[in-house]
Every structure is written in structure tokens, then in C-alpha cells.
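Every protein chain of the complex appears in place save one, which is left out.
Letters A and B mark the chains as written, and numbering starts fresh at 1 in each.
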Amino acid sequence: MSNWPTETKYISHATTRIDAPAKLTGKARYASDIQAEGWLYGMILRSKWPAAKILSINLEAALKIPGIKAAVTVKDGPRTIRFYGEELAAVAGTSKQACLDALRAIEVQAEPRHDFVVNEAEARKENAAQVWEGSPNSSKPQVRESGSVDTAFPECAAVVEGFYSTPIQIHHPMETHGNTISWTDDGVKAWASTQGISSVRDGLAGALQLNHSQVRVVTEYMGGGFGAKFGAGVEGILAAKLSKAAKAPVRLMLTRFEQALAVGNRPSSFQKIKIGATADGMLHAFEAENYGTAGIGGGGDGGGGGGGADITLPYLYKVPNSRVKQSVVAVNAGGARAFRAPGNPPASFGMESVMDDLAVKLGMDPLEFRLKNDPNPIRQREYKLGAEKFGWKQKYSKPGSSPGVVKIGVGCAAGAWPAGGGSSDTQGEAQINPDGSIEFRLGVQDIGTGTRTVIAVIAAELLGLKPEQITVKVGDTNYPPGPGSGGSTTCPSISPTVFDICQKALAQLQTQSGLADARGANWFAACKKLGVSPLVVHGKWQRGLSADRACGVQFAEVEVDTETGLVTVKKILGVHDCGLIINKLTLESQINGGIIMGMGYALYEERVMDDLSGVMLNPNFETYKLPGIADVPNIDIVLINMPERGVIGIGEPATIPTAGAIANAIANAIGVRVCSLPITPAKILAALGKVPPVTT
Amino acid sequence: MNKPEPENLGAHSRRTFLKSLGTVAATAATAQVTSVAAELEKVNAEKVVGPNAVPVTLKVNGQKLKLLLEPRVTLLDALRNYSTFTGAKEGCDRATCGACTVLLGDTPVYSCQKLAIEAQGEEITTVEGLAKNEKLSKVQSAFLDQDALQCGYCTPGFVMSVTALLKRNSHPNAADVKHACAGNLCRCGTQPRIIQAALKAAGVETASRTEVVDYV
Partner (left out) sequence: MKAFEYATAHSTASARELVAGNGAYLAGGNDLLGLLKEYLVSANILVNIKSLPGLDKIERGEKHWSIGSLVTVAQIEDDMEIKKVFPGLHEAASDVASQQIRNVATVGGNLAQHSRCWYFRQRDVPCLKKNGDLCYARNGENRYHSLFTGNPCISPVVSSLATIFTSLDATAIVLRDGKEIRLSMAELYQRAWENPLAHNSLNHGDLILRVEIPTARNRSAYMQVSDKHAFDWALVSCAAAAEVVAGKLKSPRVALGSISPVPHQVEAANHFLDGKVLDAATATQAADLILKDAKPLEHNAYKMPIAHALIRRTLLKLKGTA
């Protein structure tokens, strides 16, 4: 079994991003920046009805618009539309303006359906409109039981009940979905904004009926994904078809409006929770019923539209007597896709909220209550370290006891991400030239997490070089295959792979050069001995250098103006473990990012659908509110260094506990619980009893 | 048939009449018709162009771009799709995210909500125009040092906003940075580091907020 070096120059230290200069100077070209020779602009026509039978689509007039070179439908012939924004057709032309005019010239014959449903609670009713013909909207509930929950509740000294809800959250990466695609007789080249170049290749090859070897996908830079960017997408397939028809590359990027409607979201949750503990503060009984929507989901079989809206309850805690019932409900809205720690933020929010309320009922400090009921040794350490750094004992006081109009409160919550291990399919190669220059090639993506820099740092460390001396190329299906950048698996996938490449490279260099140690000062001499042939070393993921499962505990301090309901998050402390820290600098950025995204979930973000018209009311950044620079609190981070565990991913753990911590801090400040995210001023004022009843 | 005297015409028909004359008439002006020339000048200054493409000259990073654009083309569209300046990004096309921020003179604006035809005569600076001879600007260096970027898509916009801020105020505090950058969104969560980078570019170091603790 191999081991990571313990005395390090670069690993676990801070190295600036090697792709920063390209991004900072505008030299970096994203899929939306590609200007391939003769490229055309592409655009999609979408359904303006939430439910309809499309009878026919006439592209004739669109094709006559000056500048338009191609127009295609998603599917010829009658089809059923199930959400506002579903794709109908696409055009390609020499300008954005031509495309806009062409879309307006497409004639769609449709029979709009007036029976549709966009609200989860409504969709569950007996007489609700059916999203999928002949299928109930709600799936059959799945039940998991342990112990004897019905007899356990009466045995509890304290019981707390609540109904917790979380909204549909939309990924909204700053670069929308899309590609620049060229389909010629030689095959397809796609510059994709994706987290998984292989998934795009496979998707395109399948849809276009090509061999995988005829499709090349390149992603040098991409503007964020958060789980939504896998697969070719309807937009990718349309771009390819347009390119073939127009005989030119087509750049088709979604608009922000389309991004909100059609390319994924985090399912909602509606959690009815009842939880009880014994007098000595041990969890004893737990009952929960949850449903959420994944939009139209994947299909109608078995009801509920398929798609995952399940969350794990009672989340991190082991309760001897429990019953959890889960179902998913379909609505006429865009389907869900994996979103940074799927299922975890809603579960953490619901669970950590009731934990706090139960602690209060028992008269216990919520932190002490968690230490009693969460035996995980890593989290125990994180709670204690965090409490000390945060000043928990000094800051915590009984709920609502903060004096004055603007109340201060503190809260904490935990999360754990079960995955984050490395993908054993990861491969890579390095080419070492006789002049000592070295280039790594991996078919992995850098989605903003600093993947390129991780590769450079590890290589520099193991080869005795500087990170600036390592050339890193990623994001090409022509390179050895790498993992999709999801599940917090990237770093633990590529790190052991780079380790393996470096070991093999050194072994070969040492053999060929006769030098016992080709690293560092000997590197150039060893390389020179290669003569005229560069050395290309192939490597793959090795066991023993990475692990999965990472935890995190977060503490939040908030101020709540009890007259206006405005919440200001003053401070968040994140205490996280992720095994061996490769690059401290980019790791901190990931944690900041997760926390800020969690804050958006807690306070600002929700998809708003209109029941009557079936449209989305906030498909933009005006009323779908992302946390801004003026909202972001001071964020402190404690990294638990556990090099003996190997490399583990951090992207998802960092965003799980934030909403729970903030919700608990708010409840602590104002003395009353808001059970529904986002916690807006409106909801705070309602919880405080300050909102007058409305007579209709 | 009497040719109507220019001075006696109502504004509308004067305009049509002069339009039909074209600019040639100006060269044939006599003392009696200097008012026609003056009218022509006014008409040319108020010339209606479009809706088809018209010549539009944009000065970007010191370089003159001679383009043919419809009046409805935005400055962002002109930069990204009619020339090679893809540094400014399209995040929303609705003046809500700031990824398209460029400078007109020293003033940061959303290029997605500015018609290209109206950016003529301005000194337009995009992110590509900040580095001098491959050397990153103070702001760009500070962003690099402080890791104030992740996926990089919002970065050009933030860099322009911070650059503009420091031109106005060379000693901003954190509140000033927030005020200047409130119109720039980021989904990856670079905001804390952007504040640090802006302060660093202004010569103010901020301490790290991270502690590493060994588990064992």
C-alpha cells in the first residue's frame, strides 16, 4: 500500500490556481466563447403552455428569415408537453437577432390542456390533474421501520412535532447550459459546458447514432455545474442536428430564462416530523413522512414521475424506534437533477431543526444534546473544536432571550456526505520530454474546484518540481478517461491517479537514466537521458490513497430585526474534515462556496410557480434571489487534517449543514421556529405573530 | 409648380424634403439656402438609422473595431459575437448579474443593457484590456493571490467593478467594496475573497480566516 509523503512542500499548503491568469485576462474560452470557423448562433423554441398536445410545428417561415441556416424540431409529429418551457424546436443563424426573429416565425399548432398542476400539495389530491396520463401523481410511499415507534412515543419525556418544508432550488451556475458543436462527415466535436465529458460523448453518440470514437468532447473551462451538467441534454442534441443541417458549427447556450425552467433543480421536501427523547436526553422515537417533487421527473411508471425526492431521515442520528415514509409527487414543472449533496440539505435542515427544538424542550444546550446523540468521533471533535472557536458557551442563551428589537441568536448543525471516494476507473497520462518539461493529460473537468491545480501540486510534490513547471491539460475525451466531476469524487479520483503516474514515471526515468533518484535536482539530468524520445507514462487510480465519507459541523450567528423581519448572518464557522488536504487555498474556496450556497437555500432561494397559469414566476435573477456580496457573512473555517485517511472530496459536505445552522440561529434569536425555507422577512414576522389576519 | 420654401414647411415635411435632398445639397448652398445646410446638419445629426445593419465603430481596449450592426445589437453581443472579445460574459442578458460589466471611460456599466450603437465615442475597456504587456494589473494579481475566483465566469465582471472602484476610491473599506460590487453575482461563492482581493489591491492585507487542526 502506498502512502502520501508526510513532510511536504506543496501538498497541504496553499498554491494559487494555475488557470487563474487565463480566467482573469479573459483568455480562457468557455463553451459559450468558442468562435469556431463559420460558427452560427443557435436558439431553442420552448412551450409557452404548461401542458399541451403539440399537433404540428411548421418551420417554413423561420427558415426564410435572413441569416437562418437551419431549423429542426425536437421531434416531428404529435407529442405531449408537460411543463412550461419544454423544448419544441431550434434554429441556427448568423446572428442572435436572426434567431430571435426566426423563433417568433415558427408556427406551432397545439391543443393546450387546462388541467395541469404545479403545486405539490394540490398534486397529491385525489382529483388532481394527472401529470402523466394514466398514472397517479404520487408514488407509492416507501416505508422504513425499526423498533416499535408507536409504543416508544409514550415512553418519551419530551416530544416535539413540526412540519418542515424546503423549496425547489435551482442550480443557476453563472454559465448556463450549452455547447458549441460541429458535426461534419468526420464526426462530432463538442465544446461543452459540462461536468462530465464522457457523459456528453455517450449522450451525443447515442442520440446521433454514431460510434463513441466519432465524438470528441472538449471542456477546457466551464462556468459551474453543481450537479446539473451531465449528459448531452436536449440542447446538445439540437445543436448537433442544427450543425449537420447547416454544415457549420453551432453555438447554442441557454438563456437564463431557460436555465431556470428546464435543466434541473433540487427537489422540494415537505417533512412532517415527530421526535421524542427520554428524560436523560437520548433520542428514543422518530416518525417522519416526507414528500417532495422532482417535477415531471423521469417518467410515469409507478407514479410520481420517478426522480429522486427522497431524503434520509433521521439523517445522522440513530433512533432505536423509527418509522419513515417517503413518496414523491409529480407536477407540471421542470424535472430535478442532482444538486450539490442531493437529499442532504433538506434532511439536515429538518432534522437539525427538530433536534434544537427537542433540546430546548428538555432544557438542554442544543450542542450538548447533539454530543449526547451523535457518537461519531469525528463530528464529536468538530463540535468541540468549533464550539471553542465560535465561543458557543458564551454566545448561547435561551431562545428569544436576546434583548432589544434586533435580536442575536446562534445555532449549529451537522452534515455528512457518504460518498466522496475516488472512482477506480480514473486514468491519466504524463508526457515527459527530454528537456524536462512535463505535461499531464487527464479526461477530467475543472469545474471551478481547482482540479488542474491539484494535479500540478501533487506532481510537483512527488517529482520534486514546482507547480509552475507542470503543464496540466484536462477536459478532452481524447485523453485517458477521468471521472465525472460530481459526488465530491474528483479530487479523490485524480489524486491517486496522479500519484500512480508519478511513481511509474520516476521508476521508468530512474531505470532509463541510471540515476537512483530522478526527482528534484536530478530531474533535468534524468530527462536528458531520454535522448530524442519523450516518455509517456500511463497511470490509473490506486487503492489506499483516498477514502470516502466526510463530515462537517457549522455554527451560525445571526441578527434578526424583529420589526422588519430582516435577517443578517453575521458569522458562520465551518468545521470540516476531508482527509488529506491537497491545496488549502482552493479547499477554503470550496467551503466558502458551499456555505454561501447553503445560505441562499436558507434565506433567499425558491422557485415560484403560478397555480393558475402554470408558469414559473421567477425565471431570472431579479426574483430568484442569489446571495450577494452584501449578504455574505464573515466565514471562518477550521480544517481537520486527517492525512492518514487519504484524499476525500469537500464540495458537497460544505453545503449540507448551513441552512440548519442558520435556521437554528434564527429560532434561537427570536424564540420561535420558522419551519419553511427560505426564511424570509414575511415568514419571520408571521412566526412572531406580527402579521395581521387578512379578511378576504 | 412652386417649390415650397423650406422656412414655410412644417417640421415633418421639412424633414422628408431634406432627406430627399441628401447631403449633396449642402455643397450647393448659397446665402439664401444656408438655412437648408443648417437644417441638413441637424437632420444628419438626427438621422434615423436601421433597422438593418449600419456601420458602428467601437473603441475597445484602445483598438478600433469597425462593425456592421443592427441598432438592436447590445454592446455585449457586439463584443462576444461580432468580434473576439469574449472576456465579458453573458450571465443573464437582463442587467441583473454583472458578468457583462465593462468600463465606458471609468464608469462600470452592464454591456448587456447598452446598445452597441450608443457605445460609440466611448473608451471601452474589457477585462482583456487590463494587463499591460502580459503583466497582470494590481486588481488581477490580487484576485489571483487571494483565490478570488473559482469557475471564473463571474470573474471578469467583478474585476471590472473592483477596477472601477479603485479608480474612484483608492482606499476603500469592505463596505465600499460591497457597495461597488452589489451588482455582480457569483454562484461559486467567491465573494469573501473578492472583498479580500479588493482590499489587497488597495494595499490592505487581511488575515486568513482558516485554521488547520490535526485530528490526532
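In this section, a residue touches a chain if its C-beta (ideal position, glycine included) is under 8 Å from a C-beta of that chain, and two chains touch if they have at least 3 such contacts.
Bear in mind the structure is a predicted one, so any value in this text is a computation, not a measurement.
Visitor: Which one touches the absent chain: B:Val109, B:Ile124, B:Leu166 or B:Ala202?
Guide: Of the listed residues, the one touching the omitted chain is B:Val109.
Visitor: Which of A:Gly134, A:Pro154, A:Pro403 or A:Pro692 sits in contact with the chain that's absent?
Guide: Once the missing chain is taken into account, the touching residue is A:Pro692.
Visitor: Kindly state which of the options A:Val200, A:Val615 or A:Ala667 is in contact with the chain not pictured.
Guide: Final answer for the missing-chain contact: A:Val615.
Visitor: In terms of residues, what is the contact footprint of the unshown chain on chain B?
Guide: With respect to the unshown chain, the touching residues of chain B are 11-12, 15, 42, 45-52, 70-72, 74, 93-95, 98, 101, 107-110, 113-115, 117-118, 161, 164, 178-184.
Visitor: Tell me which stretches of chain A touch the chain missing from the display.
Guide: Within chain A, the residues touching the omitted chain are 48, 84, 97, 100-101, 563-566, 568, 603-604, 608, 610-613, 615, 617-618, 622-623, 625, 627-631, 680-682, 685-686, 690-694, 696.
The rule is short, and it goes like this: only the chains that are shown with their structure count from here on.
Visitor: Determine the centre-to-centre distance between chain A and chain B, using the mean Cα coordinates as centres, and give it in whole Å.
Guide: 33
Visitor: Which part of chain B faces chain A closely enough to touch in the complex?
Guide: Counting only chain B, the residues touching chain A are 70, 72-73, 77, 80-81, 84-94, 96-97, 99, 126-128, 130-131, 136, 140, 143-145, 147, 149-156, 159, 177-179, 181-182, 184-195, 209-216.
Visitor: Residue numbers of chain A touching chain B in their complex, please.
Guide: The touching residues are 12, 16-17, 19-21, 23-30, 32-33, 35, 41, 95-97, 171-175, 221-224, 226, 253, 255-256, 378, 381, 385, 389, 447-450, 577, 581, 584-586, 588-590, 592-597, 620-622, 626-630, 632, 634-642, 644.
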